[in-house]
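So the structure is just underneath, and the comments pick up after that.
Excluded from the complex is one protein chain; the other protein chains are retained at their positions.
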Amino acid sequence: MIDLVLLGDVLAGTARLGTPIAFAALGGVIAERGGLYNIGLEGQILAGALGAAAGSFATGSAMIGLGCGIICGLISGLLLGYMSIRLRINQLVGGIALNLLLAGLTAFLSRQIFGAQAGGARVNGFSQINIPFLSDLPVVGPSLFSQDPLFYLLIGLAIAAWFWLMKSHKGLDLRAVGENPKAADLAGVPVFRMQYLAIAVSGALAALAGVQLVLSQVYVFAEGMSAGKGFIALAAIILGRWSPIGAICAALFFGFCDAVQFKLQFTSPEIPYQLFLILPYLASLVALVVLGAKASAPASVGLPYDREHR
Amino acid sequence: MNRFTMQRRIAIALLSALSVGGVLILLDGHNPFEAYKVLFLESFLNYWGFSNTLVKASPMLLAGLAVIIPMRAGVFNIGGEGQIYIGGLFGAVFALAIPNLPGILGVPLIFIAAAAGGAFWAAIPAYLKAYRGTNEVIVTLLMNFIAIHIVSYAVAGPLLAEGAPYPYSEEVSDAYRLPILMPQSDTHAGFVFGLGMTIILYFWLRFTPSGFQLDLVGRNARAAAYAGVDQKKTIIRAMLIGGSLAGLAGAIEVIGLKYRLFHLFSDGYGYDGIVVAFLAALNPIVAPLTALFLAGLSAGAGTMQRAVGVDSSVIEVVEGLVVVFVAAALVTPRTTSISILKLLAKNLRLRRQTQRRKKEA
Partner (left out) sequence: MDPFLNVTGICKSFGAVRALHNVNLLASKGECIAILGENGAGKTTFASVLIGLYQPDNGEIKLGGAPVSVSSPAKAIEHGIGMIHQHFSLVGAMNAEENILIGLPSTKRGAEARARIRQLCSDFDFNVDFDIRVTEMPVGMKQRVEILKALFRDVSILILDEPTSVLAPTEIAPFLKGVRKLVANGCLVFFISHKLDEIREIADRVMVMRHGRVEGVLPVATTPMAQMSALMMGEKPTSETVGMPKAEKVRNDTSSAPDALVVSDVCLIDPGGAEILQDLTLTVKAGEILGIAGIDGNGQTELSEVITGLKRQTSGAIHLNGTEISSASIASRIADGIGFVPEDRHAEGLVLSLSVEENLAFRSIGDDRFMSGGLISRRAMHEIASDVVAAFDIRPPDPKLNASALSGGNQQKIVLAREVARARNLLVVVQPTKGLDVGATDFVQNQIRAVAQSGVGVLYISTELEHVLDISDRVAVMAFGRITGVVDPENTTLQDIGLLMTAAPEEVK
């Protein structure tokens, strides 16, 4: 007999833990589909978190916090774009550098803004929204239909991103850039403009992960609060086969495994909870080996495009 | 590189990074010159500070070499972190399972076990890359997480020390501990060991056919094939060496510094290794310097905060900026290479040649 309360708890935990990963993974998908690795997701989450905290701290409005977080994400995305597209710095090195930079910068700025006291300053955030009727359903009601607004935003954005990427003309052009920038260029696609667009959007989506952490979960900025979620998102992209919907599902799977292991630590300490932490990575790896990366990974991801080359 | 020579560009990049950091220090209400003076004096010229720098530089150096060797064969190993964990695990398991050997025998065996662990962890992405064409960046990244959780399981489960308040293993026996080089400090022999590996690898690349051929594959894979070099075997060999080096870094953390296997015992040293390798332009002989530089920055940051009151996070900003600016400084507008690292190596070389020619003229 499955414990329904436990199941409800795990589902709620899945949504809570999976949402930030999902935002970042969605951002990663957009960038990689345009041919750019975004290894800087981790730093961009921090940028979004700081922006949200500062915006909400200064004005008391969570919505303005949201806006500030998105702007910070856009800027950090464009910075990585400048390194990858214009300077053609190795995209992995550029991403690692951005993570170092933003980890330091957000820590520094947060101490300037909020002061150095432990715990930081609490800011106004979002409260959960109960969807009428649905939130009264047993088990799934409290966990899935009484979430904060950013969870619903995530679902909306995922569908919008899927539609834009897979069904719209501009989405087709972006995918062409990620697969074969030369062909796209010859067909009249403005390759560099599309890539800047993709990396900026990617940064903004990653920043939403940070916004969610601050405005929906802990209501305070903490140094290094991204805690590796940007890297986990990179794995979720792979497990999600480079599809927006797939990445969200994969991210929620990561969240689910995390929620399960949290529960297990308390309820069944005899089961090694790390099994559930490893599971999603192992699944990603197996998917990669069994299905092959070539079938789904954009063919030109990570390779800078130079029109005059060859 | 017309007007600005390579060295001048790098110097300008370093100065720019420090200047931006200086502005932040000013904003923080302190004197940047004073802060930097303290930072560098404390991390390199002070006994305790330098000891701290060396302790941090040891795993960074080995992790940097673990990136350099595969990259010289054209393979991007960002799995150093995972290989450190598995290496540390294998070393610790050996040390705890056979605790009664004399140190002279035990320590080398622990090193061998750790190198085997790291190599095993690197063999999987190497095989997938060589024989199935799977992107090594993705695979090594995923395997980092798996390794961290495996170690987490080991220290919380089978290896958990009796009565431990949080996950760590029993201590390794005294005989297995690396000698302390600077009395009263934590400075173990790890950095010296890393220097030894550096010299061996430098000579291997330069003076043995197999090392020379590995380098050939990274520089021009088609020319290497034309010279009869088996690219697949070379990729695997390079990754096995890289994994072993990272595994050794893990062992050094365990038997040199902490004497136990801890949950999350590597503080991102595998990723630091990428920066070390990049700043060293993939030249092993330069890696000790870049490792010391990075280790000095992070070791000195805390002291700077205590002594001058400057926020230590400024140094993280400087580290990020160093990488960004150095990378930017090395890129000419028409660069087409995927890897800026190769470009740097080539440019440094050209620079040396023009100097030599000038001297002769």
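The chains carry the letters A and B, assigned in the order they are written, with residues numbered from 1 in each.
Criterion: contacts are C-beta pairs under 8 Å (C-beta built on N, C-alpha and C of every residue); 3 or more make two chains touch, one makes a residue touch a chain.
Keep in mind that what you see is a predicted model, and the values were worked out from it rather than measured.
Undergrad: Among the chains present, which touch the one that was left out?
TA: Hidden chain contacts in the full assembly come out as A, B.
Undergrad: Per the definition of touch given earlier, which of B:Phe33, B:Tyr166 or B:Tyr226 contacts the omitted chain?
TA: B:Tyr226
Undergrad: Among A:Leu153, A:Leu172 or A:Leu303, which residue is in touch with the absent chain?
TA: A:Leu172
Undergrad: Name every residue on subunit A in touch with the hidden partner chain.
TA: Interface with the chain not displayed, on the subunit A side: 169, 172-173, 175-176, 179-180, 182-184, 186-189, 298-299.
Undergrad: So that we can see where the missing chain sits, which residues of subunit B does it touch?
TA: Residue positions of subunit B that touch the missing chain: 206-209, 212-213, 216, 219-220, 222-223, 225-230, 342, 345-346, 349-350, 353, 356-357, 360.
Following the convention adopted for this analysis, only the chains that are shown with their structure count from here on.
Undergrad: Using the touch definition from the top, list the residues of subunit A that touch subunit B in their complex.
TA: Touching subunit B from subunit A are residues 37, 83, 87-90, 92-94, 96-105, 107-108, 111-112, 116, 223, 231-232, 234-235, 238, 272, 274-275, 277-278, 281-282, 284-285, 288-289, 292-294, 297, 302-304, 306, 308-309.
Undergrad: Please output the residues of subunit B touching subunit A within their complex, sorted ascending.
TA: 24, 27-28, 76, 78, 128, 132-135, 137-139, 141-146, 149-150, 152-153, 156-157, 271, 274-275, 278, 311, 313-321, 323-324, 327-328, 331, 334-336, 338-341
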